[in-house]
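Heads up, one of the protein chains got dropped from this complex, but the rest are sitting where they should.
Presenting chain A:
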Amino acid sequence: MSATFLGMPAFPRNAARAVGDSQLRFNLRKATRTIRGRRAAMVGEVPGWEELRAAGRQIKDHTLRHLDRYLLQLEEAVARAGGRVHWAADADEANRIVAGLVEATGETSVVKVKSMATQEIGLNEALAARGITAYETDLAELIVQLGDDLPSHILVPAIHRNRAEIREIFREKMAEWGRPAPEDLTDEPRALAEAARLHLRERFLSTKVAVSGANFMIAETGTLVVLESEGNGRMCLTLPETLISVVGIEKLLPTWQDLEVFLQLLPRSSTGERMNPYTSTWTGASEGQEFHLVLLDNGRTRVLADEVGRQALRCIRCSACLNVCPVYERVGGHAYGSVYPGPIGAILTPQLRGTDSGASAPPGGMPASAAPAPGGRMPASATAVSRGRMPASATAVSRGRMPASATAVSRGRMPASATAELDASLPYASSLCGACYEVCPVAIDIPEVLVHLRAKAPHPRAERLAMRAAGWVLDRPVRLARAQRLSGRLRRFVPRRLPGPAAAWTDTRDIPDIPAESFRDWWDRTDGGTR
């Protein structure tokens, strides 16, 4: 990664590249607008939405306050129902536990249900290093995995891809992973979904081990809950003989009845539906299956210790805050350099990694290194590197789609200092407009946490200098008029990049085109547009 300029944070650099990608911007705008409209309609339909939201917030706060008690209750309930509970203090430990459990079954492949927690800990890479192939089964995850790409949205990880791109990925890559795409595949969403169905069918029916996450865990009963749409979740949860679920400790709810609140809040907030197509709940070992629950800390207790920041642990990963965020809509998910993008990522990532105060990542945070796999079938990301092809990060950058730094961070290949720099910049990835707070079903005051984290992060010097210069010009109308006319005449000579310390400013922002005539001059000349 290139040297940093004046300590300018990484997010702005990533964002500048992403904003320059018009296909990405178009895909994002189209998708987020669709989903915003649907969410608004579904939320508007519920008369007591605000009460529901308050209840969601309170249940979560209560659970977090008594998390130790509820974790013990959960452990006992899962064990009583025939499941085994494992505790993982950090990513490495969770990966070791899961790999060990898979090895104990004698299998060398697993099917996976989309799970943020397993992405956070880099499970697929860790399994590959031990010769175990993890097959993603969620359509969007499949697109990401086949395309040797990175997720860019919590709910729809391939939101940055349009149908034509998805068709190309399927045609080029499906054969490498299993059943090839049909010869005559079109870019009709229905045809693409059908291709995914055929591609994964045999895999579902024959794979003996599955790895999942969970949306909720019920302390009282030991029940786990997974919401999904496609049925790949049901396939993974139902058919394999062994099920391993990796779940963050903050996913707890005290009682079974609490689920009524979250089963109303989540589907309407996330996919904008009254209910998602499938929700599965199971308690311990079901229908003769072997069940393991891996409880994951990996920085969560650090977040819990921050009085202001701990509200981020209420998050139910609905992604509503991403879909309304003007910054996210323009830059996309990759610029955030984490599996948690958007407003929630801006507050969660630095806290989870423990880099919110600019310190380097401690061992308990997200992984700092993912060892390359020595052998066995490896996921695309690892194979690309070991075969000596261009690594994913380079390919993606050359496509202009992803910044190298983002790739490196979420793959965990970035040095801790660079991670810290990126994380320190994340709290600035917001205009503090407050839209994220408005839509959050558990009322996380994201702007409040952003401001709190900004106070802890180091401030870039160039930004302060530029602000001071701007203040001097904008302060005096005469100076402003003169400066505007001057810049209008000289605009052909304006570089895309400002010289000196201000370069850092333009490295991260596009200089708007300078109009030939200033607004004030135009107003005088045309009498407010009437002449």
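Definition applied: contacts are C-beta pairs under 8 Å (C-beta built on N, C-alpha and C of every residue); 3 or more make two chains touch, one makes a residue touch a chain; residues count from 1.
Basically, contacts and distances are computed from a predicted model.
Undergrad: For the chain not present in this complex, what protein name does its UniProt entry give, out of "Oligopeptide transport system permease protein", "LUD domain-containing protein", "Sarcosine oxidase subunit delta" or "Nitrite reductase large subunit"?
TA: "LUD domain-containing protein"
Undergrad: Among A:24, A:110 or A:218, which residue is in touch with the absent chain?
TA: A:218
Undergrad: Among A:51, A:76 or A:438, single out the residue that touches the unshown chain.
TA: Touches the omitted chain: A:51.
Undergrad: Of A:235, A:352, A:435 or A:453, which sits in contact with the chain we cannot see?
TA: Candidates A:235, A:352, A:435 or A:453; residue touching the omitted chain: A:235.
Undergrad: At which residues does chain A meet the chain that is not included here?
TA: Interface with the chain not displayed, on the chain A side: 27, 30-32, 34-35, 48, 51-52, 55, 58-59, 61-68, 71-72, 81, 87-89, 93, 137-140, 143, 156, 158-159, 162-163, 166, 189-190, 192-194, 196-197, 200-201, 204-206, 218, 221, 223, 229-232, 234-235, 238-239, 249, 254-257, 259-261, 263-264, 271, 273-283, 286-287, 295, 297, 301-302, 304-305, 307, 310.
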